[in-house]
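The complex appears here minus one protein chain, its other protein chains still in place.
Just so it is clear, A, B and C label the chains in written order, and each chain counts residues from 1 on its own.
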């Protein structure tokens, strides 16, 4: 394939380790360089995934071999890198969320307006084959007009408190995935939200003013209602489900299992090792598919399907949920920039 | 069995047709009479189910052969019959809800305080074997402390508008079942509720100021969160599910099917005729079991397990949900009489 | 209903206890009497199920209130009672098998030829709703021409050795059910059988020359192949399944469960108390339905759908299987009288 894209992978943290091998495995992407302001970190990563280690941002963005950047740095640096990369004319793939504040997201969007490079936000769960198939069935009219959408996301165990502190809160960090999925499937965004949250699992999370157990209701303009439930703890694994009720049918996605073995004994009929451990395992393929969508869009000259506007809307909704949960009031999301 | 209870079945409407044959089938119950102020209605019913037709309430309550009344009359007459039967010293089984207003419910409770006859409210879904088994597992500590409770109740098709008009509204008529179930399983009642409702299926329902599609959130004192969803329309049948997440496990009840046949073909693997048609079919056994609980409690001299206080609390919560949905605010239920 | 049939229940053993309450529950049947040559046994049974106790066979068969006999006596007496009842002009429902030898079965068939009274053989599994629905789908052409039929019947635990001794052997006692089902579904009978058997669970069964673990292959005239597996021991309960593969689809019946509760925990996702305990529980409804078919056929003046010829064929096949398993050769069943 001649149209390979030269990629500069920005960052060497957890998400960079997700994208590094997938860039290498994709036949249309060339991992040109990995950037970290600390050269030793960059070198460790290139030793693992290839490419040149870089600690000079200007050099990265000036290199003609770099067609695109994949931003996998800490969340509060995303906007800065977007501004710099857009100004340099590079195509941009940015891990979600865009930022934790609407003000900074609006800065990123202004930069993308000024420098309209191809931009894709990494809402990888859209690219999970089951989720994509569910949405395709909805869009094909298979179940008629939508009445209820429900999304489950329960994590095996709470993250380290340091992660929680910089995450922007549970709604902005995690619920935002469910929010984006249901809006993407429904083709509309809520006019009002109501959320309830508690801290049941890790008192340190509560001490930060954050939640580890939430339920969220979204009211859609069409009259459809949305339920989302999230938990930072789930003893049987990483529970990821969708259920969509329409006038003519219901669609559900089931959890994935590591095996297809059924055990019958005198006590029970059971499937063991219930669910794929966590998001790296469960969504391994969807991260790859998301990079592939970026590649296809850029090489075909079309806009990627997951946009900065989607990211802004999801953040506005997540922030409205957080306020609703704190104040126990219904809240209308601020969609206007 | 010598300790049979002589029963006066009050009413000849839909619910009387549910209880009539079950009283006949129960070895401990004797259907002594069926009461309706219109004798022709009473006669039609006794021709079908046995017993003497009665149109004189005083005669019913004075008859020494009548040990207990089963009240299956229109909702707004329940309280009157409770007052009369309690004063006459009869044991009382009353179809839910107690009434549509807290004021009248409090009148019934005062009557039961003054004349402490055995009283049971017919929250039949508690007596469904699957629901009962789920609660027993929770109470045995099988899944540890509860974090989330979810209840689905979706009906095949909207009821006639005349039924809707006298139903007290969707929350009082239908959601009250889910409310009672989750409180009964959790062993606690919500401190605050938030509900969202729309009218999507029958504009006449909306014209009455009622809803036919709702989602409800309950905040429990323990920090557990509850989700309930209800729909007056469901193309695949009568969908009745529970899901309870605890620290150490999750419990789910599955829908019942009429058969156990699986069909594989080139297009799909499928189970046909999905769900038992409606509540008469799905809860046929639970109505019988509820009568059995009444019989066992009365003959053993203990209080039945579904009380007037449960009925008052469920109504208070349902009314709070209705207000929440109308005003889009969180509401605290009024538990105090 | 005016066309009730007066029934004489013959026998007071295990199967009489199956039929006794079902005759009582059927609105078209009247339990007139229960017969046992020992009057005390007859009296004990009538005390439980009603009717008059009888120890005089002539009196039973001479009574004009007796329209039909339900033969639930030991297998080796079936033919004698059939001859007597047929000569007396009574309709006959006879528990399977007809007998353990073809010679005696031919005697019964001769009696039924001479006195063509309504006769039904109690292959109750045909009247199981799942099995009946599977066959109806096959007959409607839903899966096209049949290629494979498979039947599982695994029992929770071996029967007492005294039962085994008079059972006619595992193939004649148990496999005969699977044989009848697959022939009834396929609409044809095998031209050749091959069976393999071992004694794995109870050495006393082996000492009788009998098997407690078998696999059977039937070759059908159409070219369809049949597999049957039977076990006298099954730790997870009474396993009863069918699978039928046709040109255009496959049909499977699933085992029944006592509840619909699913448990998720850190180790497994499981359904407990797997299968209905044994045939009395699993086929409770099919015994009733079989009596109903008898009632309907007799009152409508048509032949019952499970005939003496079906019983003879099933026995001929079962005996061929037993010989095949003993001698390790393929055997052609002896269908000719």
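The rule is short, and it goes like this: a residue touches a chain if its C-beta (ideal position, glycine included) is under 8 Å from a C-beta of that chain, and two chains touch if they have at least 3 such contacts.
From a predicted model like this one, the values you see are computed outputs, not experimental measurements.
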| item | value |
| --- | --- |
| Where the missing chain makes contact, among the chains that are shown | A, B, C |
| Residue, one of B:3, B:38, B:165 or B:272, that touches the chain absent here | B:272 |
| Options A:116, A:129, A:187 or A:203, residue touching the unrepresented chain | A:129 |
| Touch list for chain B against the chain that is not drawn | 235-236, 263-272, 274 |
| For chain A, residues in touch with the removed chain | 129-130, 133-134, 137, 142-143, 248-256, 258-266 |
| On chain C, residues whose C-beta touches the chain left out of the figure | 145, 147-148, 150, 154, 192, 194, 196, 198-200, 213-215, 217, 219, 223-227, 229, 231, 233-236, 245, 247-250, 328-330 |
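Just so it is clear, only the chains that are shown with their structure count from here on.
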| item | value |
| --- | --- |
| Inter-chain centre distance, chain A versus chain C - centres from mean C-alpha coordinates, in Å | 60 |
| Averaged-CA centre spacing for the pair chain B and chain A, given as whole angstrom | 43 |
| Residue numbers of chain A (touch at least two other chains) | 235-236 |
